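Pasting a structure below so you can have a look.
One chain of protein is taken out of this complex; the other chains stay put.
Note that the chains take the letters A, B and C in the order they are written out, and that residue 1 is the start of every chain.
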Amino acid sequence: MTKPIRLGMVGGGNDAFIGAVHRIAARIDGQYDLVAGALSSSPEKARASGQALGLAADRTYDDYKSMAIREARLKDGVEAVAIVTPNHVHFDAAREFLKRGIHVICDKPLTSTLADAKKFVALTEKSDAKFILTHNYTGYPLVRQARQMVAAGDLGEIRVIQVEYPQDWLTEEVHNKQAEWRTDPSRSGAGGSTGDIGTHAFNLACFISGLTPDSLSADIQSFVPGRQVDDNAHVMLRFQGGARGMLWCSQVAPGNENGLRIRIYGSKGGIEWAQENPNVMAYSPFGEPTRLITRAGNGMPPSVAHLTRTPGGHPEGYLEGFANIYLEAAALIRGTGDGADLPTVYDGLLGVRFVDACVRSSARNGAWIDLG
Amino acid sequence: MTKPIRLGMVGGGNDAFIGAVHRIAARIDGQYDLVAGALSSSPEKARASGQALGLAADRTYDDYKSMAIREARLKDGVEAVAIVTPNHVHFDAAREFLKRGIHVICDKPLTSTLADAKKFVALTEKSDAKFILTHNYTGYPLVRQARQMVAAGDLGEIRVIQVEYPQDWLTEEVHNKQAEWRTDPSRSGAGGSTGDIGTHAFNLACFISGLTPDSLSADIQSFVPGRQVDDNAHVMLRFQGGARGMLWCSQVAPGNENGLRIRIYGSKGGIEWAQENPNVMAYSPFGEPTRLITRAGNGMPPSVAHLTRTPGGHPEGYLEGFANIYLEAAALIRGTGDGADLPTVYDGLLGVRFVDACVRSSARNGAWIDLG
Amino acid sequence: MTKPIRLGMVGGGNDAFIGAVHRIAARIDGQYDLVAGALSSSPEKARASGQALGLAADRTYDDYKSMAIREARLKDGVEAVAIVTPNHVHFDAAREFLKRGIHVICDKPLTSTLADAKKFVALTEKSDAKFILTHNYTGYPLVRQARQMVAAGDLGEIRVIQVEYPQDWLTEEVHNKQAEWRTDPSRSGAGGSTGDIGTHAFNLACFISGLTPDSLSADIQSFVPGRQVDDNAHVMLRFQGGARGMLWCSQVAPGNENGLRIRIYGSKGGIEWAQENPNVMAYSPFGEPTRLITRAGNGMPPSVAHLTRTPGGHPEGYLEGFANIYLEAAALIRGTGDGADLPTVYDGLLGVRFVDACVRSSARNGAWIDLG
Partner (left out) sequence: MTKPIRLGMVGGGNDAFIGAVHRIAARIDGQYDLVAGALSSSPEKARASGQALGLAADRTYDDYKSMAIREARLKDGVEAVAIVTPNHVHFDAAREFLKRGIHVICDKPLTSTLADAKKFVALTEKSDAKFILTHNYTGYPLVRQARQMVAAGDLGEIRVIQVEYPQDWLTEEVHNKQAEWRTDPSRSGAGGSTGDIGTHAFNLACFISGLTPDSLSADIQSFVPGRQVDDNAHVMLRFQGGARGMLWCSQVAPGNENGLRIRIYGSKGGIEWAQENPNVMAYSPFGEPTRLITRAGNGMPPSVAHLTRTPGGHPEGYLEGFANIYLEAAALIRGTGDGADLPTVYDGLLGVRFVDACVRSSARNGAWIDLG
């Protein structure tokens, strides 16, 4: 048993959503110990949150810079830090840690601006520390299996990708912490639904298909009066090699909670997977009945076995998928794994390009915008 | 009991698919007697098919024009005719009957060219005979219920429409009668999947939402080498009043048989319905659990009761939905119903405009094309 | 084209349910002409119903006996008769026709008493006319395919059968024609839910598995105060050869419309099929992913092709399944088919034995009762 990795956290205070998710994800496999944090931009809240989490008082920081400086000097300072703030803080926070050799696990989208995203790439290329972006849906075992099936040619030449991520929580005007920063362009970036969930859908399409996106045409909308960012987006995609796709993301689609769903069709078969019931995937070899492939069920390849914890039929969910990112990140940090399937800063840059292209395409009445 | 309507048929010979469907649809409720036919463009096949169907030899015609001329003179000649030929024949055949006062029930799409479609409108406007286009999916009871729910404001202001119709039967090169004319632009028209199934999806979106489409942007493809018409199409839609939509149709999506599915979202709720299991519809009032509304189940409005024949849980299907078009057509012909929900020549024109716009938009790299 | 079979009907007047179903089933394939009827035990209603159906006045009879006598003498009298009355009338009505050589298509359960059922068997054995019992669920194409798969050994040795048929329409006290006779032991027989729907479930289990039932143990209930027959039944089954089963039928299970569902498990695989979405069947070869077999889809055996009318993905339903019984009955009557898969009077006897055994077993606190 290797000792747990000493983990710090930036953001994720008491009323945050995604910080708690990261903490559970880090805890599930016992690979991390949370030992320090700058948990809020409000010092009072940062301290209260640290206390609630049982952090030592002297390792509960008022701001991430102080934390980076001091932890880097400590003999048992954090080895890695999870950055779970609003988007516009990601880059500045990551810089403080990466330049001090502390590994960074960062929530998505990478940044709120394309300029920051490009700087982020340069930053990570200069650092010896590792950088992992939590496009957590790539951690689901069946998503990995799907990616391997595509790579193995089971679907033949990929032709069509249909991906969508509808939600409904912003159907009406909402006032709470989550809604506020996620609909504020100065914190979330120019994209609303495109940044918050569209990037996930886009990333998943690229991840499973293994295809490089070429260009997109978008029609984005803000249906709720007064909303400053998009809350619904229709996007057509072109991939290098000729495959085509459609992407829909929405936060105003009543009846949808987190309806991330992907379908990929090739010359030899098709697959379908949906996040809300992630333990089953439909696989349709052309001309044969559809197969229901289950997580950890008949036909699970050995290559994904390390990402499941329970037998088939005992459902795993969002937290386990998220934990898989942390699990592989731990291996990468320790040098026991290559992290080959982990989302990178380049995926992050591509995601920010996606948002930027959606906004620009829509402003130009759907003109095709290069993603290169 | 009113006597059955005397029905003729043009097309629908022995190896046709849709002709047999029309005949069953006409038969289910006992409202029609098939008494005459010009069942094939090949006289031999026309006669053999007439004999197989038990038609009298002297009412089995070699061509539709002879049929129209003679039946119009007979005392007990056909009162209505079903036209179930390939698309390019619809207009010429319909003209022969409409100008002689014989009602026409015609398969979709209306025509293979926009020019013909416009002439078709003029033709029907000059005729006293009725014209019904078999956009049969509008005959499903839950589709009617959905349309009424939208009209009643149950979904609030409509914002987003997602409609799709994937199939897989043309995933590879296919040689049979069905595939051949449907992929031959001289017979089917410039659209392949757009004409054959995209028009159904488009019509359904308009029918349920009650919205007038304004313009579209399309990216259409022919994935199978050598195919002369599109076999996959990605379309973004704008409706008057601000609602937006996406439409996907495909004949190269392995695992899909007839996956027509529609989702409509408004400011107050959403609905979802899929043709392959048409006896249930999900209705999600915003902020409340989703309801599963069943055909002929709890909450069926009296206005659709005449379109169901079995109690809830005894599934009705494609043929019954199709039969509902024939049932209401019979009432329209007899003057006992107003046919207010029946698809018209204007729906047909709009469908042909849809195909035309998809082809033109795609040729212009996705430029938005008016549908007006 | 052979001419349609001249069909009469006993029962099925204006306010009946199953009579209309039989008429549509007879009509769908154009194999029958309804030409005579004794449509109600009330002469006035019989006449009004005949008129509404367009029957000739002189072939609308006040009672089935007059009908049998006169039709047997007519040159173009009925060749077959559909008996769709309450259960207690089946035997007497059928006798009048069978003894005059008129084929009988009869609704289930065969009779309201075991004594009648035994006499029924003797009656049909003496008659040259054909007798068909409308256990209509056996007409679904996927049910046939399932039966063939079991017979071919695809499931290995059958071990376990789980079959159920829940409804909810009798959850509260109901007063309408349907409810009244079906809960009146003098008309429906000693069984309530067991007779009305349990017999269907039981028949389906035997039909698909090909197994002979040996004995049963039952616990039946009448939950609604004042109800004279069972409205819920729990039954354990033993089959010759060692397979075991459970059967549940209920008319007091809120949320269930016609939830007939069957699962069969053997040493090599399992299958599952449900009537409410009858166009798909799950097939699970042991150790492999589950397959979704669709009606008229990939892998449909030629032997069931005559029982489907639409391509895969264009759903067929209850009426088409019912029509398949009529279709094969027509072939049997004409001598062009052997009716090998049609439900017989022996199936009917077994069904009545099933009801009788449920009632007796339950009265004896679940004692195992032989079905032999």
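Observations on the model:
Here is the rule we use: a contact is a pair of C-beta atoms (placed from the backbone, for glycine too) under 8 Å apart; a residue touches a chain by one contact, two chains touch by 3 or more.
Here the structure is a predicted model, which is why all the values come from computation and not from measurement.
Of the candidate positions A:Glu44, A:Glu125, A:Glu257 or A:Asp338, contact with the hidden chain is made by A:Glu257.
Within the set A:Ala72, A:Val121 or A:Leu319, the residue that contacts the chain not displayed is A:Leu319. Within the set A:Thr212, A:Gln228 or A:Thr310, the residue that contacts the chain not displayed is A:Thr310. The missing chain, though absent from the display, is touched by one residue of B:Ser42, B:Ser66, B:Gln240 or B:Asn298; that residue is B:Asn298. Residues touching the missing chain, restricted to chain B, are 282-283, 287-294, 297-299 (touch as defined at the top). By the touch rule set out above, chain C reaches the unshown chain at residues 155, 159-160, 162, 164, 168, 171-172, 217, 219, 221, 223, 232, 234, 236, 238, 244-246, 248, 250, 252-256, 263, 265-270, 272, 282-287, 290, 365-368. The missing chain lies against chain A, touching residues 1, 3, 17, 20-21, 23-24, 27-30, 51-54, 167, 256-259, 275-279, 294, 297, 309-320.
In the analysis below, only the chains that are shown with their structure count from here on.
Both chain A and chain B derive from one sequence, and where they touch, over half of the residue numbers involved are common to the two copies. In this assembly, the chain whose C-alpha centre lies farthest from chain B is A. With centres defined as mean CA coordinates, chain C is found 55 Å away from chain A. Inter-chain centre distance (chain A to chain B, centres taken as mean C-alpha positions): 43 Å. Across the assembly, chain C contributes residues 294, 297 that each touch 2 or more other chains.
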